[in-house]
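This part shows chain A:
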Amino acid sequence: MFGFLKKVGDYTRDAVGAANYLTQGLAVTFDHLRRRPITVQYPYEKLIPSERYRGRIHYEFDKCIACEVCVRVCPINLPVVDWVMNKATKKKELRNYSIDFGVCIFCGNCVEYCPTNCLSMTEEYELATFDRHNLNFDNIALGRLPTSVTSDPAVVPLRELVYLPKGVLDPHDVPDTAPRVGKLPEQVLESLPTGDAS
Partner candidate 1 sequence: MLTTTAPGLDLEASFEQALQGFGLSPAAAHLLWLPLPMVLVLVAAVVGVLVNVWLERKISAAVQQRIGPEYAGALGVLQPLADGLKLVFKEDIVPARADGLLFTLGPVLVLIPVILSWLVVPFGQHLLISNVGIGIFLWISLSSIQPIGLLMSGYASNNKYSLLGGLRAAAQSISYEIPLALAVLAVVMMSNSLSTVDIVNQQTGAGILSWNIWRQPVGFVIFWICALAECERLPFDLPEAEEELVAGYQTEYSGMKFALFYLGSYINLVLSALLVSVLYLGGWGFPIPVEWLASWLHQPIDAPLVQLITGSVGIVMTVLKAYLLVFLAILLRWTTPRVRIDQLLDLGWKFLLPIALVNLLITAALKLAFPSVFGG
Partner candidate 2 sequence: MNIASITQLICFVALSATLVLGALGVVLLPNIVYSAFLLGGVFLSVAGLYLLLNASFVAAAQVLVYVGAVNVLILFAIMLVNKKENLAAIPGLGLRRLLSGAVCGGLFLLLIRVAFTTPWALPGPEAVGEEATIRIGEHLFSDYLLPFELASVLLLMSMIGAIVLARRDVLSSDVITGELVDQGLIEKERTPLLLENSPR
Partner candidate 3 sequence: MELTIPSTIPLQAYLALAAVLFCTGVWGLINSRNAVRVLMSIELMLNGVNINLMAFSNYLDGQLIRGQVFAIFVITVAAAEAAVGLAILLSLYRNRETVDMERFNLLRW
């Protein structure tokens, strides 16, 4: 008799609990419904990439000494360094340099290890092409500097989450002068203790 009642009680408690959880879930959904969309209308608005963004690699032909360090540190030995030994001067003479960005994983190892800093990461990420062979950049293409999002007049640059003031989620109405959460590099430099060079 009482065992049966206990079963009914458990059953009812389960049902009420389920209804409770369902209501909580609905409340969460409804709360999200009232928030403003965080959509970035991509071709017209673009996010400013962060400072250490690893985009397309920039390469300076004149600085390169054809040491092939980049090839050795690359996980897949991707950069193609085309040089010949000049017998007269006994020096390497660089002819071509290319990286295929269809294969590159943007790990940044080559940039890290380049002894002459001739490689650097840019903030360019729009690499889409109709033909994948177009992604094989030679030293001319690698030497081009990308347009910055902030300097493009056709695009509204939007601050990314780390650049926004504390607690602000929506970058649309934030004034340019609003301070960001963390410190800028120059602010970090200022805060460092100035020790003697000696």
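In picking the candidates, the idea was that all candidates are chains of the complex that A comes from, given by their letters.
Going forward, a residue touches a chain if its C-beta (ideal position, glycine included) is under 8 Å from a C-beta of that chain, and two chains touch if they have at least 3 such contacts; residues count from 1.
Owing to the predicted nature of the structure, the values given are computational and were not obtained by experimental measurement.
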item: In-complex contact of chain A, chosen from 1, 2 or 3; value: 1
item: Parts of chain A lying in touch with candidate 1, wherever the complex brings them together; value: 15, 22, 25-26, 28-30, 32-33, 35-39, 41
